[in-house]
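Note that one protein chain is taken out, while the other chains of the complex remain in position.
Moving on to chain A:
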Amino acid sequence: MMIQLTATPTSALIDEPVHIRATGLPPFQIVVLQATLKDEMGNLFHSHAYYKANEVGEVDLERAPSLGGDYVGVHPMGLFWSLKPENILTKLLKRDVMSSPFLVQIKLYDSNLPLIHIPTTAPKVSLTLERWYTAPGTKRIQVREGHIRGTLFLPPGEGRFPGVIDLFAGVGGLIESRASLLASHGFATLALAYCDYEDLPSQPEKTDLEYFEEAVNFLLRHPKVLGPGVGIVSISKGAEIGLSMAIHLKQVTATVLINGPNFVIRIPQVYRGQISQPLPFSPQLLSINALGLAEFQHNFEEARNEANENFLLPIEKAQGHFLFIVGEDDKNLNSKAYAKQATEQLRRNGKNNWTLLSYPGAGHLLEAPYSPLCCASKISSLHLFIHWGGEVTPHAIAQEHSWKEIKKFLRKHLLPVVTSQL
């Protein structure tokens, strides 16, 4: 009997699961499945898992447990989210989200082949999958209006769509991958840059919320955007901004805050003359882990203990709804503590406009489902390796679960009541 490897669907959005099966194997034979991906810069990512065929010579990843390798247990998408770069510090990031997919090769080998020989050995059988960041018909529009810089992704089809602003962490550039996926799921999403992009300042000295207000108004004015409110999906430093937008702008009706602070970080915020100062940072509270990676999650503790409430962002003033997403193993920000404090502040003010999802074992960089865990990054301007945290399997589970919750949350609060499901 011929060995066959099938995967369905072979071409899909990256957040869609794939059903992988192998048939025609000798009964109870142990095989190794390998996934390989090469990103746009030529970086290679690999994952491996060992499976045992059943009595009829089949391995069905929806039922069979991996016995070892990059993950263990029943994880149908394990080969994707356990992909590891050849260099531990490389992050998987799609630059061109529109015109090309990531190609993932799945290969099957005998288990007695040492891993080191795999690259030079022909697999028994293999196939290639396409993983796309946009659904067919999604439109991408470069935005350069007023001060706003970013990219607007419009879902396929006629009509109007709920508007979302996507804010990434960061100093620099523009990440489009999450915005393009949200658009593929029916949200008109503006991936908004806020520094070091085109003519935006490379090192802003302050965060001006009027810039973000301009972006909200731009989105609501767009003929394809359904109002009256917008949503925000934001992570890390982006979530500090997302939280502040929710507080000051009544048009923000649904805000997703992923691993963010409930205070201002690093540079002051201004809004119509009002200034919010950043919380002081204590460099001496840095921890270095066993692998030599820098962990910053305690660096605000001294200031938090000594600071008065004025440093906390007045979340009780926000009129919309919040979804807090926390990776409990975040080694970059003490996300769990900040979310807890923010939700307690809401409770004390009699508000119940929030949901908190806290994921044990998940790290700082919570992304779309099946994204590989990036555990550390090198910062070129600082001679430092930053540990983001997260354990591979729980982090993957958190990404899968939180993504569903994010979409549900946005639909619930941005779609008119008559069309939403109860």
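Going forward, contacts are C-beta pairs under 8 Å (C-beta built on N, C-alpha and C of every residue); 3 or more make two chains touch, one makes a residue touch a chain; residues count from 1.
The criterion applied here is as follows: contacts and distances are computed from a predicted model.
Between the names "Acyl-coenzyme A amino acid N-acyltransferase 2-like", "GINS subunit domain-containing protein", "ER membrane protein complex subunit 9" or "Tax1-binding protein 3", the one given in UniProt for the chain missing from this structure view is "Acyl-coenzyme A amino acid N-acyltransferase 2-like". Among A:Ile88, A:Leu127, A:Leu220 or A:Leu356, the one in contact with the hidden chain is A:Ile88. Residue-wise, the contact with the chain that is not shown comes from A:Gln284, picked out of A:Ser99, A:Gln284 or A:Asn352.
From the set A:Val270, A:Leu384, A:Ile397 or A:Leu415, the residue in touch with the chain omitted from the display is A:Leu384, counting the whole complex. Among A:Gln142, A:Gln203 or A:Gln274, only A:Gln203 touches the chain that is left out of the view. With the whole complex as reference, residues 30, 32, 48, 50, 52, 67-70, 72, 84, 88, 91, 93, 95, 111-112, 114-116, 168-175, 196-197, 203, 236-237, 265-267, 281-288, 290-292, 294, 296, 298, 332, 365, 373-375, 377, 379-386, 388, 391-392 of chain A touch the missing chain.
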